[in-house]
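Omission of a single protein chain aside, the complex is shown with its protein chains in their original locations.
For chain A:
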Amino acid sequence: MRRRYTVASAMVGALALIALAGCTTDPNVAAPSEDAGATEEAVEWFDQELYDKQYAERSVVPEGPEGQPWLQYINAEMTDTSAYASTGAKKACFANASISNPWRTTGWITMNQQLKVLQDAGVISEMETRDAQDSDDTQIADIDYFIEEGGCDIFLISPNSTAAMTPAVERACDTGKPVVVFDRGVQTDCPVTFVHPIGGFAWGIDTAEFLIEELEPGSKVVALRVLPGVDVLEQRWAAAEKLFGENDIEAVDYFTGADPAEIKKIISDELAKGDVDGIWMDAGDGAVAAIEAFEDAGVDYPVMTGEDEMSFLRKWKETGLTGLAPVYSNFQWRTPLLAAQKIFAGEEIPKEWVLPQSPITAEEVDQYLEANEGMPDGHYAKFGGEDLPGYPQVWQDRIIP
């Protein structure tokens, strides 16, 4: 008898914990965070140097071909790749962190269409992909598999987390084959190039400056954050929080797991407490639910920043609210394969390939809505695949390769 209750109590405790984990761990977005990095240096996401760098990069006119932002770069220091120059079709090996959120699936579709172009051009013979499903362990195993028996000519890596993936990336570099890292970074400069948009601080600066300009001092902003511990997301908030604090904007932040039901509850409670003047989001997923909470409560729309996801752009247009759609450039998924092409051609490429990243403003929203008509709600307006084969059908049907 006694044992039965002990077991029951233990199970209950375990379940309660799992329940909480279930509420907060978001399989939708990225990684279980960089525990290593976070615990070592007491969690401080704000980095003045990086903030200043990204602040400046926002106003730099990127170099590179006009109309092809995925090939443009900001303040680049070029690196010589003639050592890798080689003819013939090459095998690319892609260690992907996951395709578990709409942003990543959109990019993944674009990447595969880009692959087709390069296959037809005889640059890439095939791309073997391993999906780590948001797990550091799996991705380390994936990279080691590629090194040992992949027969790879080039490694493309979209790291799941920064600190944990660094040694595996270094092992890949040690093979002497070119390595291209994109999206999240690693703590080594051994890859030939690291491709990424300007970054999280730039997002935070763009959005916070917009809200500060549109709102009176002393206004209240509710910040909806997906989950803690992922550097690109934490940096967005770190920059915004700093600016809100400096400009007399009262900001409260919540973790939502991007779950619209959760978002709606949070906004309803905040509206019950008092006026909410602005909504800030670190990712646009679930923006529509936040707007609907204002509708249901029968109050005026807030000033709001979402993302370039179609659902937000459509709701923005429909409601006519004052908004801004920050962009974490989805077209970056094309760049690693194009970098591979340049590497095998021996052309010089940026060592750190900073892609342009500019928000969609109220003046531009119509243009992007029109360009992406018929795309699903989870599609990202700045996906940059308009000139690829299969457009628009492949993105409309959202065929996951």
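In the analysis below, a residue touches a chain if its C-beta (ideal position, glycine included) is under 8 Å from a C-beta of that chain, and two chains touch if they have at least 3 such contacts; residues count from 1.
In this section, contacts and distances are computed from a predicted model.
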Protein name, per the UniProt record, of whichever chain is missing from view ("Na(+)-translocating NADH-quinone reductase subunit D", "Aspartate carbamoyltransferase", "Autoinducer 2 import system permease protein LsrD" or "Dihydroorotate dehydrogenase B (NAD(+)), electron transfer subunit"): "Autoinducer 2 import system permease protein LsrD"
Touch criterion as defined above, residue of A:60, A:78, A:121 or A:261 at the omitted chain: A:261
Residue, one of A:92, A:221, A:240 or A:288, that touches the chain absent here: A:288
Residue among A:174, A:189, A:296 or A:387 that touches the chain left out of view: A:296
Those residues of chain A which, in the complete complex, touch the missing chain: 1-5, 8-9, 11-13, 15-20, 22-24, 26-28, 99-102, 104-106, 109, 225, 228, 252-255, 257-261, 263-266, 268-270, 272-273, 285-286, 288-289, 292, 296, 311, 376-379, 398-400
